[in-house]
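Only a single protein chain was left out; the remaining protein chains are all shown in position.
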Amino acid sequence: MMPILKLAAKSLMNRWATAALTLFTIAISTGLLLGVERLRTEARISFSNTISGADLIVGARSGAVQLLLYSVFRIGNATNNITMESYDKLKKSKAIAWTIPISLGDSHKGYRVLGTNGDYFRHYRYGRKQKLAFKAGKPFSDLFDVVLGAEVARALNYKLGDRIVIAHGLGRAGLTKHDATPFAVSGILAPTGTPVDRTVHVSLEAIEAIHVDWKSGAKMPGRTTPADAIRRMDLRPHQITAFIIGLKSKLAVFRQQRRINNFNEEPLLAILPGVTLLELWGLMGTAEKALLAISWLVVASGILGMLAVILSGLNERRREMAILRSVGARPAHLAGLMTAEAGVLTLAGVVAGIALHYLAIAVARPFIRAEFGIDLPFGLLTSYHWALLGAIFAAGLLIGLIPAWRAYRYTVSDGLIVRT
Amino acid sequence: MNNDPVIALRNMRFAWSAGAPDVLDLPELTIQRGEQVFIKGPSGSGKTTLLNLLGGLIKPDSGHIEVLGQNLGALGGAARDRFRAGHIGFVFQMFNLIPYLSLIDNTLLPCRFSPRRKTKAHAGGHTLEDEARRLLRHLELDLERLEHEAVTRLSMGQQQRVAVARALIGRPELIIADEPTSALDQDARDRFLDLLFQEAEDAGATVLFVSHDATLAHRFARHLSLSDINRADARKAVQP
Partner (left out) sequence: MKSLKHVTGLLVVAALMLGLAAGPAPVHAADDEVLKIDWTDLIPKEVSDETISELMEKGAKLDEENDTIFYDPKIFPMVKTLNGKTVRIPGYVVPLDMELTEIKEFLLVPYFGACIHVPPPPPNQIIYVKTKKPLNLKGLDYAVEVTGKISTAIKESGVANTGYTLESKAIVPYEEK
């Protein structure tokens, strides 16, 4: 066995250029398969990590998945809002323990601006029922206080007390002087690994303040209301985008959901986050299966490429096989040599593929975190992943049986002297 | 075992398939220990088949084939392979060496397949590599220059000598050489035979040299013509 393995290794080293190419194709396909699987599982973990302990999420009537995506994951947008009156009425239920109102629609340098109140910092939970913690500072007290998610503060290099510009839509437009911006960082949250990290939090009143100069959607030309004037205005919020509910008893969830869905003053939708998340995964499931199938096809093409390479070199190696036979190698040894070469090549390709996939994760991580809020950790491979890798290796070995069989047939008919 | 002939063939017949005409029909061929025998066999005379039979790669259809007292016809395939590994060294006309192995590794190949030859190569307490080097030096190869060369860069003459070293390592009892000098020039040919005989005697090995080139026959103590002893050779070979 050992002499065969050594021969296989030396034989491959001799044809290292061709071997390297084959190895590379197997490595890429393995890396792709692993990467797709890792992304799939990490995405799911990341999604369900985002919110914890919420019994219902309520928004204007739309699709359930859509509501979940924009309210919790900050992906996509609401089509409509909820009036403040409806919110005030609905939250007055003995069944409800707490609510968190949220208002979305603005952004600051690519980060979502979220309007909310102190309830957010008191009641929002993520992961395994973890509370939001402050790395520095505290929640809003002043109208123009801003609390930053960890990633926003890090990426834009903001510190406590920094003045930042938050304006509707375009950022700096309209505010020419720096001291004209009244917004200041009052708190920076500790990292959570959720979309909270890339959110800029302001009070609900501050959202109204931002829109003072934007009546009916368009900025009034030449109008920039100074900050003091804004303070004196009535900034009671008129609408919110969604609200999160925590109930006193889980058993009440259906009744509250029905109550909100049947609310006749406004078309609303109340969802159970757990159920809707499963729906989301069901939707993703088809795409995931397609990606997985494609990845396996790429693996297959890599292995078939290896087969072509080994087979094409087989004819030239008949004399080599005759020599080996003359020193006592059995036909089974030679068949084993071919299989061993396929096995060694596949194994090396798989190992390189593992390295490649970690490299890909390293490269993709920052982009994915910025765009989707999904945290893609390096992590260790699970037994499922090892099973996938084992399957690739087994496929390579099995394919190696084809040239092995050919070699066996050649050597039996060639004997000591090859007539070509 | 010591007084057994190295090769004893009796009424040995072989055809490629049932009903096809015999390729070989040898009533008798005996080769004793220590002999150096030249067999003249042009291509097509059944020479290749004879070598495959002597090497145990194929079995005769009928008759008797004994090598070193061992009835090869009675052994299974794996046993014949083991026997060949342990007792016979081959030298071919060309492409004797495995291109991806070093000089030393090529020489030591038989030791990987035969524990018997490996042990014998170790005899005297030296390493396998040293024994390989000893043989290669005896065959007049300049190891200082050549040891780490790729074997494909050696000249034909050098490659053939490495093949002889490989055939001899671990002291097998029988050396079978098939046209080993056909690709060499006259001087190299003579020197090659000198070295082959010398080392074979040193190792106590019997040499069976098969070739179509009759001009070499005179250097051997005994020479036969395959077409003479092969009853199945209907074709009367034209002298080259």
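Residue numbering begins at 1 within each chain, and the chains themselves are lettered A and B in the order written.
The rule we apply is simple: a residue touches a chain if its C-beta (ideal position, glycine included) is under 8 Å from a C-beta of that chain, and two chains touch if they have at least 3 such contacts.
Every value quoted in this text rests on a predicted model; they were computed, and no experiment measured them.
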For the chain omitted from this view, which of the shown chains does it touch?
A
Sole residue of A:R44, A:R163, A:H211 or A:R231 that reaches the chain not shown, by the stated touch rule
A:R44
From the list A:K159, A:H238 or A:R255, which touches the chain that is not on show?
A:R255
In the whole complex, not just what's shown, which of A:L277, A:L291 or A:I310 touches the removed chain?
A:L277
Of the residues in chain A, which ones touch the absent chain?
44-45, 48-49, 52-55, 93-95, 127-129, 248-255, 257-259, 262, 272, 274-275, 277-279, 282
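By definition in this document, only the chains that are shown with their structure count from here on.
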Quick one: in the complex, what on chain B touches chain A?
48, 51-52, 55, 57-58, 77-78, 81-82, 84-86, 90, 92, 95-101, 105, 109-110, 112-114, 166, 178
Residues of chain A that touch chain B when the two form their complex
3, 7, 10-11, 13-15, 319-320, 322-331, 415-417, 419
